[in-house]
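Omission of a single protein chain aside, the complex is shown with its protein chains in their original locations.
On to chain A.
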Amino acid sequence: MTKKLLTMASTLALVAGAAFADDKPKIGAAVYGLNAEFMQIWAQALQNHPAVKQGLVDVTVFDGKYDALTQQDQFETMITQGFDAIIFVPIDIEAGAAAVDAAAAANIPVFGSNTRVNSDKLAAYVGSDDVQSGYMEAKYVLDKIGCKGNVVIIEGPVGQSAQIQRLEGNKKALAECPDVKVLEDQTANWSRAEAQTLMENWLTAHPGEINGIIGQNDEMALGAIEAVKAAGLDPKSFAIAGIDGVTDALHAVKDGNMASILQDGAAQAQGALDLAIAAVLPDYKPMSEIWTAYPDMPWADGKAKEYSVPWTPVTADNVDALLAARQ
């Protein structure tokens, strides 16, 4: 009995001790939602960051469940629990601003990653320029069809920042090819199944007329490929491009059916984490290998406001390495 009590007491003391002695910086990551592959890769990259693996900091990821209010509540939680820094991937460019304000008022630095938020209180932002990727994918399609013929654009949900910026990039490239006609231009809400239906109907509406397919993400480009196959046509006879570099798209690039532009979510996550740690630990040197992998994105002592992670076109040359990294 006495022994049992002693064990209990010492266990309690240990637990209490752990709670008090743990003065490791606590960093919270509030992401818009974890249901899709891209954010899974992003979140996994945080846990794989050397500083986390060596136990330098504690990282907690909060799933925003695609709801602005949920994210706001999670900010409140992090503020009351005394987190030292926050990494923020907002669902909505406007609605996230109030959450950033609240954290800034509590003197907790907030670092944006992947998706922008309309706030001047962000300590820094690590992301990739969607206008550029929109330009790159459209340019690939237009080059492949020789700057003439007809294309269709499958857009993301109208009004989302990635849709707006990728469309701007698409149009920039299209302006360089005035002979190319955009036959159709509609949203499939980032969804493979929706894009498949849309493309099936477009192939019916414009038989033999479509030369290029610009999908604003990989999922929708993959849906278009399935529609092309279902119509008994060869995807290789079309110019098809998408953005993000999800695993299925890497396989499709390998098969020669499409082009994709890799958005390095892992680098966006690890870059933001390095910045967050540097804000908390004054002598910290960045530990992620991304800073050597991307010489175009200098660390700048962690003092810059904007870090732009370069896009990587997925080609037959690098696709095997990229696929291997996904295992």
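Quick notes on this one:
Rule of thumb we're sticking to: contacts are C-beta pairs under 8 Å (C-beta built on N, C-alpha and C of every residue); 3 or more make two chains touch, one makes a residue touch a chain; residues count from 1.
Rule of thumb we're sticking to: contacts and distances are computed from a predicted model.
The unshown chain of the complex is recorded in UniProt as "ABC transporter permease", chosen from "Quinoprotein relay system zinc metallohydrolase 1", "NADP oxidoreductase", "ABC transporter permease" or "Preprotein translocase subunit SecB". Contact with the chain not shown here comes from a single listed residue; of A:47, A:81, A:201 or A:315, that residue is A:201. Looking at chain A, the residues touching the absent chain are 34-37, 39-40, 184, 186-187, 192-193, 196-198, 200-202, 204-205, 207, 219, 222-223, 226, 229-231, 246-248, 251.
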